[in-house]
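Every protein chain of the complex appears in place save one, which is left out.
Chain nomenclature is as follows: A and B, assigned in order of appearance, with residue numbering initiated at 1 for each chain independently.
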Amino acid sequence: MTVPPARGILAYRNEAIGALLWALGLALPAVLDSSWVAVAAIFAIYAITALSEDVILGRGGMFDMGHAVYFGIGAYVTAILNTEFGWPIFATLPFAILAAAAVGALLAAPLIRLRGDYLLVATIGFNAIFVLAMQNNLAGITGGSDGLTGLDVPVLFGLPLESQSAMFWLDWVALGIVMVLMRNLDRCEFGRTLRYLKQDELAATTLGVDARAAKTLAFAVGAGLAGLAGTLFAVQLSTVSPTSFVFTESVTLFAIVIVGGKGSVPGVLLGTALMFVVPQFFRQFATYRYFAFGFAMIAVMVLRPQGLWPRRIQNE
Amino acid sequence: MSALLELRSVGISFGGLRAVDQLSFSVAEGQIVGLIGPNGAGKTTVFNLITGVYRPTNGEILWQGSRITGLRPHRVAALGIRRTFQTIRLFAEMSVFENVRAGCHLGVRQHWWQGVLQLPAQRREEAELAERTHAVLRRLQLETHANDLAVSLPYGLQRRVELARTLVGEPKLVILDEPAAGLNDAESEALNETILGVRASGITVLLVEHDMNVVMKVSDHIVVLNFGRLIAEGDAVAIRDNSAVIEAYLGREDEEAAA
Partner (left out) sequence: MGTFVQQVFNGLTVGGIYALIALGYTMVYGVMRLINFAHGDLCILGAFIGLTLLSGAAGSGHPGVALLLLAFVLAIAVVAAAGVLLEFVAYRPLRRADRLAAVVSALGASVLIENGIMIVWGPNVHVFPSGLLPETVWHVAGAAITFVQVLIILASVVLMAALYVFVHHTKFGTAIRAAAIDQDTARLMGINVNRVIVTVFVVGPALGAIGGLFVGVYYREAYFTMGWVYGLYAFIAAILGGIGNIPGAMLGGVLLGLFNAFAAGYISSSWQDAITFALLIGILLVRPTGLLGERVAEKV
């Protein structure tokens, strides 16, 4: 079996198609009504979150089933700094990213020596604790079960991003940037290091890979990107409450990566579309919607255990 | 000649089993040292102790005179020690090129954010890494397989890929765990040449091998292990005539008579 040579025409073609689709996406507000533009905006936000989960789960091979925590930290940091301290939204963004990344690294440091399922269980536990802490109005600034409301409209270079279309463009540009970063991740030593560890940790460490450092960094990077998505989410809803970050949200993010295809950008985007956008079309069948959803999860896994659009083996 | 690597009364137990016991030997710089012994003598365990996969229960391991006992594997690798595995451990979803490039890891200077942002310095380094990798592939005649999935290659070639992965990191000491296992005569003959070539390039070699042809031909010094203990050491001629070694491999004559 021969692997396609490095930087083949195929790789460029896929990137060109991706870029084209993204550019076409910018025109969505012209063809959709405002409620569907909101769906598209939230798709972009969830896609960033799912891609960030993919850094940890798909690329790092670490079973993180508490990813909603980092998403939530980003959203809460923005909401708290904005509503309680009056910071402009964009000023909160770096702190949202850094806070989420720091928590990711701090939680990961002791946890990464846990293997597979034990890590999964521990992250479920952290998710539960996070939600309870937010509900119990930790330090009196998280707003309890109702959360925080009344976030400001983000202002970019003096231009308020007031309309749903403007917010969509913000999210869409962020998604585009994250997609480029994910592509670059495939082409650098950090991304490769994660693949070495995932495919054979012992061999990797005897080549000098510091497993703990690389895994902690993967957690920090994945969590930081989720923090970015959290800020966008808080802006989109202009409210933040614990229910958006419960354990089932983490399960959905986990499933998106596996159903779509681990380590595959198009796969994760497809997974996000299926698990998030498609159910929007079936809102009137609310009762049967999640029943069908569960059935689809089983069906996809049984028929395509490697995911719908798996990562191709290729030189990068 | 100074000792590059030295083991001083190293021992390890698994449960009640004393896998390696009071083992002392040293590897001089520039030598090829063969570690032999019957099955279950603890040879691979010795490798795992040296490379930090296991932590010894007692004793000391010295590298260029300083203690390295209990260092984690990646720290041991950073000293310039690389190894292969008895059961080949290549990255299953990667090409030969990618597998070998993995051996460059410790020499990589780029920071993760430089890579994620694809800054020019990082791109230059990527080109250098590719060049270093191709140089080693050419040296081991693997160039034509560069884009093949490593694990799809025949056994002998996979062993060579694993060797290439250790060499690309420019190590001081290479530890080879049964490099001739599964090779045919012609291949193991070629392996002899390769191992001698490795030494000629200034790299010290420590190898475990069952194939006596390989061990006797290439080793400057041979260490014999049985039941985790050192039973003899010396050059090929001395080992061949050593009665304790013959006994360990063939059993005692009175035992055979009884059987």
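Assorted remarks:
The rule is simple: contacts are C-beta pairs under 8 Å (C-beta built on N, C-alpha and C of every residue); 3 or more make two chains touch, one makes a residue touch a chain.
The model shown is predicted, which means the values in this text are computed figures rather than measured ones.
For the chain missing from the display, the contacting residue among A:41, A:120 or A:151 is A:120, taking the whole complex into account.
Of the listed residues A:34, A:136 or A:163, the one in contact with the hidden chain in the full complex is A:136.
For chain A, the residues touching the absent chain in the complete assembly are 63, 110-111, 114-118, 120-122, 124-126, 128-129, 132-133, 135-136, 202, 251, 254-255, 258-259, 262, 287-288, 290-291, 293-298, 301-302, 305-306.
The criterion applied here is as follows: only the chains that are shown with their structure count from here on.
The geometric centre of chain A is 42 Å away from that of chain B, both derived from CA atoms. Chain contact summary for the complex, chain A toward chain B: residues 1-6, 181, 184-185, 187-193, 195-196, 199-200, 202-211, 217, 221, 313, 315.
Within the complex formed with chain A, the chain B residues making contact are 51, 53, 72-74, 76-78, 82-83, 85, 89-95, 97-98, 101-103, 105-106, 108, 110, 112, 114-118, 122, 126, 130, 147-149, 152, 165, 169.
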